[in-house]
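Quick one: this structure, given as structure tokens, is what I'll be asking you about.
Only one protein chain is missing; all other protein chains are in place.
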Amino acid sequence: MSLPAVDVLSQFLAQQPEPVQRVVDTVTTGEAIAFWVLGPLALAGALGMLFARNAVHSALWLVVTMLSLGVLYMIQQAPFLGFVQIIVYTGAIMMLFLFVLMMVGRDSSDSVVEVIRGQRLAAALLGIGFAVLMVGSVGRALTSVQSKGLAEANTTNGGNVGNIGTKLFTDYLFAFELTSALLITAALGAMILAFVGRDGKPARKTQKELVEERFQEGKRVGSIPGPGVFATANSVATPALLPDGSVSEESLFEVIEATDSSTLSDDLAEVAGTGHQPDSHALKGSES
Amino acid sequence: MNLLVAQAQQIEAPQIDYGAIAPLLVVLGAACMSVLLEALLPKHQRWAVQLVLTLGTLVGATGALIFYATSERPAQGVATLAGAIAVDSPSLFLWATLLVLAFGSVLLIADRSVEPGGAFVAQAAIRPGTIQDRAQATKTGMQTEVFPLTLFALGGMMTFVASNDLLTMFVALEVLSLPLYLMCGLARRRRLLSQEAAVKYFLLGAFASAFFLYGVALLYGYAGSVKLSAIATAAAGTDRSDTLLFAGFGLLVVGLLFKAAVGPFHSWTPDVYQGAPTPVTAFMAACTKVAAFGGILRVLTVAFENTQWEWRGVLYGVAVVSMVIGAVLGLTQTDVKRMIAYSSVAHAGFLLIGSIALTPEGTAPGVSATLFYLLAYGFTTIAAFGIVSLVRNSDGEATHLSQWAGLAKRSPIVAGVFTFLLLALAGIPLTSGFIGKFVVFSAAIEAGLAPLVVIALVASAVAAFFYLRVIVLMYFSEPAPDGPTVTVPGAFTTIAITLGAVVTLVLGLWPTFVLDWAGTGTFLS
Partner (left out) sequence: MTEPVAASGIASLAWLLLALPAFGAAVLLVGGKRTDKWGHLLGCATILGAFGYGLALFFSTLGLSPEERVQNVHLFNWIDVNALTVEFGLRIDPLSLTFVLLITGVGSLIHIYSIGYMAHEEGRRKFFAYLNLFVAAMLLLVLGNGFVTLYFGWEGVGLASYLLIGWYQYKPEAASAAKKAFLMNRVGDLGLAIAIFLMFNKLGTTQYTEVFSRVSEFSSAEVLAITLLLLLGACGKSGQFPLQAWLPDAMAGPTPVSALIHAATMVTAGVYLIARSNPLYNLSEDGRLVVMIIGGVTLLIGCIIGCAYDDFKKVLAYSTVSQIGYMILAVGLGPIGYALGIMHLLTHGFFKAGLFLGAGSVMHGMNDEGNIRRMGGLYKFLPITFVTWTLGYLALIGIPPFAGYFSKDAIIAAAFTGEGWRPWVFGGVALLGAALTAFYMTRLLILVFLGQPRWKDLKSEDGRDYHPHESPLSMTVPMIILAVGSVGGGWFLSSGGRLAGWLEPSLGELKEEHGVISHGMVGILTVVLAVVGAGLAFLLFGRGKQPVERPARVSFPVRAARADLYGNALNEALFARPGTWLTRALVFLDLKGVDGLVNGTAALLGGSSGRLRRLQTGFVRSYALSMLLGSIFVLGALLVVRFS
């Protein structure tokens, strides 16, 4: 069976890039210019990331480096890698970094005071020493390396992406599969380090459970009466009166009950009306 | 449709020898299964099920290994999965070593009798020192994720020793490291110390991985391939600039030496050994060392054998530095776990001697000797850490040496076994440690490394001093009045310690069987 749509699709999928007809080993002027622009930029980004005090700035510097590298890959005939670099690293991972930084608080930063004597000097010297060693030796050696060139890989057998796919499922099948173990471990680790199960926290009950519990315990269901409000006093210590004129015990605050009565004598006198002439409706607390 | 079929290039799937890699697949598959169980099972069932699964996996993988090893197989080994994995005699030996050592370690990890609830924290996410943390300290649960993590680490190690190209090796390195970083931080007691150890190990491990990767990149630049055999072929030709080769080799080897805790790349070892939960320390000390030296042996003998005259002197120096650092700094330690850590640095030096014992004729007498040494050392170490976990006071393990004073009076059996293990580490005859040193040094002499052997003998004599110090302390000192107690271990720890001690003794008396087996074949090149 041969549907026209499928044909179109299959033609689209199967299209081959035009063969590039140029000598692989030469570096064009444009490529050289791009390298000399992007290279220092990538380096500056890396250094900026190291020396920026603010974590967000650091992350942004890193973005510069990654973008530069991504573009460099594209120039060097590795478009897939370049785009992945930008989409995955710059797009996804770095944005995640920034989210986390924002969540932690962009102002929070570690102390940068160096307490080990000579550490910075030694680190700088050794770092520079290492760089000199590598650049000095490898830099010289790289001139004699036969570059491989991607022209062939980019034009045959499905082009750049197709060839990467082929490699992943043939030569590097096991490494590729093994990466899944790495990812599972990482997910597991994140769970272990960040997830607190419920039994780790003090038990939090639902509203329903709380209500049922309260009824079962036979506690008072409604709210406790507030203090009495009279023209003579507005203290919270003033007891509320029941309809029969007696004091509602429930309205008495335990704290005030427990307070030494001498400190409250004035209030008591006022409320009890002993400071004034008593009228026929004398207020009398049952105690105190 | 026909067009689609016609256009889509049929790629040829790589050949897979399932029989050969069955042990590896069993371990990795069970690790995934174990993660699923973690998600599906209710909490109270997890420990038992995970333990059964893990031990079953180890037994099953060993069974598959034995089945394959005894069946008809090519004598020089097979490279399967498009040449990514080489299953040859050393691979099989290392796999078996890793599996049996992991068996001992898992028993220690699973133990819940020595420390109620096990050596692992119930909820790693709870911050140390908070109210919730104090509350969970009284509970007996444990983070059962250590079982899948152990299996993943083991799978990584098994891949690492068998990987035939540097890329697979790098991924395997990460697969074995990442679970270990996590497991280091899961101690139930002294959690800050444990988490600090994990962070240190992670940071320095990442640093070392960067070196490794840089080295791989340079070697790819040199050989145009990451396959070990391709590097060897490229190194045999002379028309390329071998600066790349040696710079790449140097960086690669730094990454490997870090994992093997060889001085001067050992600096993480004491802190991490001390901070990590003791069963994890045992696992790391035994299995990681096996994996790292397995990798070193393969890389050195397969990829860089032709260029040995250039690099041998350098690793010679590294071995000397490692032995001296381990032996001398071990003398100043006051913590048992740190002391064993420095002893492992010294042992790494001895192992490195075996690893670089290649002869000009292209034979590698050191390979079988080093394999034997790894097996012997692994068992001794697991048993030693098992003992360390038994000596406890109210704060958990009592690892300070002053607390071990007079231990023999409290618990003569524990002190006796520990003495035997220390003597094995010191290399006294009738223990596997002696035979290990003997075969490694003999191989080194055969390969013309006599001065190195003299230095190694001096270093092992110096190292004997600090083992002896512990023995003297245990037997000839008065026990402190508020000293630690010796916990009566449960079945798991008892089995692990007994296994380690018995193997140490048996390999000291009848090493021939294992030596024969270690020497049956060479690396596939």
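Think of it as A and B in the order they're written, each chain with its own count starting at 1.
Simple rule for what comes next: contacts are C-beta pairs under 8 Å (C-beta built on N, C-alpha and C of every residue); 3 or more make two chains touch, one makes a residue touch a chain.
In this text the structure is predicted, and so the values were computed from the model without any measurement.
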Chains on display which the left-out chain touches in the complete complex: A, B
Per the touch definition above, residue among B:Trp47, B:Phe152 or B:Phe265 touching the missing chain: B:Phe265
Residue of B:Gly56, B:Pro116, B:Gly237 or B:Gly317 touching the missing chain in the full complex: B:Gly317
Full-complex contact with the absent chain, from B:Ile11, B:Val49 or B:Ala464: B:Ala464
Touching residue (missing chain; options B:Ile131, B:Ala236 or B:Leu331): B:Leu331
Chain A, residues in touch with the chain not shown (by the definition above): 115-116, 119, 122-123, 126-127, 129-130, 133-134, 137
Residues belonging to chain B that touch the chain removed from view: 190, 192-193, 196, 199-200, 203-204, 207-208, 211, 242-243, 246-247, 249-251, 253-254, 258, 263-265, 267-268, 270-271, 310-311, 313-314, 317-318, 324-325, 328-329, 331-335, 338, 365, 368, 400, 402, 423, 428-430, 435, 438-439, 441-442, 445-446, 450, 453-454, 457-458, 461-462, 464-465, 468, 472, 475-478, 511-512, 515-516, 518-519
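Convention: only the chains that are shown with their structure count from here on.
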Chain centre separation in whole Å, for chain B relative to chain A (CA means): 34
Chain B-touching residues of chain A, taken from the complex the two chains share: 1-3, 6-7, 9-11, 13-14, 134, 137-138, 140-142, 144-145, 148, 157-158, 162, 166, 169-175, 178-179, 181-182, 184-186, 188-189, 191-197, 199-202
Residues of chain B touching chain A in the complex: 1-4, 6-9, 11-14, 28, 31-32, 35, 38, 43, 81-85, 122-126, 132, 135-136, 139, 141, 143, 145, 148-149, 152, 155-156, 159, 167-168, 171-172, 174-175, 178-179, 181-182, 185-186, 218, 221-222, 224, 240-241, 243-244, 247
